[in-house]
Every structure is written in C-alpha cells, then in structure tokens.
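Heads up, one of the protein chains got dropped from this complex, but the rest are sitting where they should.
Take a look at subunit A:
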Amino acid sequence: MLKVLKPGFYSTIQDFGRFGFRNYGVPVSGFMDAYSAQFANLLLGNDMDSALIEMTMIGGEFQFTKPTTMVISGAVMNTKLNNSLVKQNEVIGVEKNDIISFGKTKTGFRTYLAIKDGFKTNEVLESQSQYSPITEFNTISKGDTLEYVSYDSSYNASKASVKFDDSVVLSDILEVYKGPEFNKLSTELKTQLINSELKVSKYNNRMAYQLEPLLKNNLESILTSPVLQGTVQLTPKGNLIVLMRDCQTTGGYPRVLQLTEKSINVLSQKTTGNIINLRLKG
C-alpha cells in the first residue's frame, strides 16, 4: 500500500468518474485534467481510467510499501524520490520504503501520481472518484493507506516513444462552442464575450471556475435544464461561471458557451489570476 505521510493542499483519488448516474443528480467527477491523467496511465500500460492521485497546487508526501512503477504527469511540482529530483512523464521504478515528495506548482495547477494498475480504493456507483457524500471523504488525509498490487519495478511497458503535449499546461486559449442560449445574447455581448481577455477569479475549484470581469448581462434565468462539464453559464449579475468536473447535473443560468474537452483540461491547469482567451469554434 501507499502511506499518506502528508496529503498536500487538496489531493483526491480520481478515475474517469461516474457515467450513467446523472439522472439521479450525481455529479460525474473524474480527472480534472483528463489529458495528463490519461497520459500517465498510457505510459504505464494501464487502463485509461485507472485510479490515481490528483494533487492541487501543493503536493503531498507518500511512502511505498511494495515495489511498483509510477508516472508523474501534469503540472511540474519539483518532485523528489528519496531526496533526488525525478522527471515527469516517464516510467520510474520504486522500491519498498521509497518516499516520494512533491513541492509547489510553478506553472499549471494539478499534478498526477499514477502507479501500475492503479490504486485499489473503494468503488461507489462504479467509480473511485472522491466526492462527498457519494464517497465518505472529499480528499485523502494524513495516515490513509491506499492499496495497490506490487509490480516488478524494472518493468517498462512503454516501448514506443510518446511525447507529453505540454500545451495543456502552457496554453491560455480555451476553444468553445456556442451554448444552447448563446443566440439569445445581444450582439454586443456576443462580441465582448468572445474577444475579451478573461481572468480566473479566486472562486475556482473542482466544481466551477468563475471568470472576471463581470459582464453586462441582458439574459434572464432559464427553466432548470441539463448542464455539462465545461458549460459556461452567465448569471443575471453578469458572472461567468465555467462548470468543472464535480459540477451539478442541472442549472438555471443561461448556458452561453461550451468548452471543448481539451479546453476543460487546459482550464484545470489554471489558477487565481491567470489570463485566458476564448476562441469560438464552428
């Protein structure tokens, strides 16, 4: 098992999330930056939805009790294995009692620790993704022990060379489709929305990211309707809210834009004060 010595700022177990339970009001959850998480699983030869640890801003410290292989992906956290710096996006063997410790992100906001065959934590409604009260806790905590199957630490499944596309961390462009209520916006507001530079507000988490500045809005609320991960809502006060992985299943604010899957990953790597630009697709 993996012992959690320090959990970090906000660390959770994630897989691809809960598919098929939204009609009971259950959020999908899952990897925030699905690209980086799946890249790590790919290098290890895992199923793409194998459960891993998602760390936010400040990483944790963990001790392995069995040999295995691991991959670190996503934002760079100045990671050390037994006090020596280790590289990201490559398969690294670990031995019994090895300690891995993560620092603070400089560029990007979320880092993934994946191991061979994934962590074997409890599955609730067909997913291991943490979201209280579906799962008991929202995050992992100091003293937790996460089960895994031991593995030959010298084994490297990835013979082919695959390169990590770091635009997921570096890009400031979010590609968007028109949302269901886009055409109800005034021409002025449409132009303003697409061409202005937006800033990530301090209200950003796994549920939603608010963007600044406030826009002058002419739209009323709508009858409560379905929303998706990546839906951009515009509140009557003019707040832009981008729904993220843990978002509610329905909402009453006009859905003006919809982020592409890739752009949800890009936004997941942003934090308070980061600047982003929207680009309208087809």
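In this section, a residue touches a chain if its C-beta (ideal position, glycine included) is under 8 Å from a C-beta of that chain, and two chains touch if they have at least 3 such contacts; residues count from 1.
To be clear about the criterion, contacts and distances are computed from a predicted model.
Colleague: Leaving aside the chains you can see, what is the UniProt protein name of the one that's missing? Options: "Branched-chain amino acid ABC transporter permease", "2Fe-2S iron-sulfur cluster binding domain-containing protein", "5-oxoprolinase subunit PxpB" or "diguanylate cyclase".
Modeller: Result for the unshown chain: "5-oxoprolinase subunit PxpB".
Colleague: Which listed residue (A:153, A:217, A:233 or A:258) would be found touching the missing chain in the intact complex?
Modeller: A:258
Colleague: Which of A:10, A:155 or A:177 sits in contact with the chain that's absent?
Modeller: If we include the chain that is not displayed, A:177 is the one touching it.
Colleague: Based on the whole complex, identify which of A:21, A:155 or A:203 touches the chain you can't see.
Modeller: Of the candidates A:21, A:155 or A:203, A:21 is in touch with the missing chain.
Colleague: Please give every residue of subunit A in contact with the chain that is not shown.
Modeller: 19-27, 124-126, 133-135, 177, 179-180, 222-226, 228, 230-231, 248-250, 258-261
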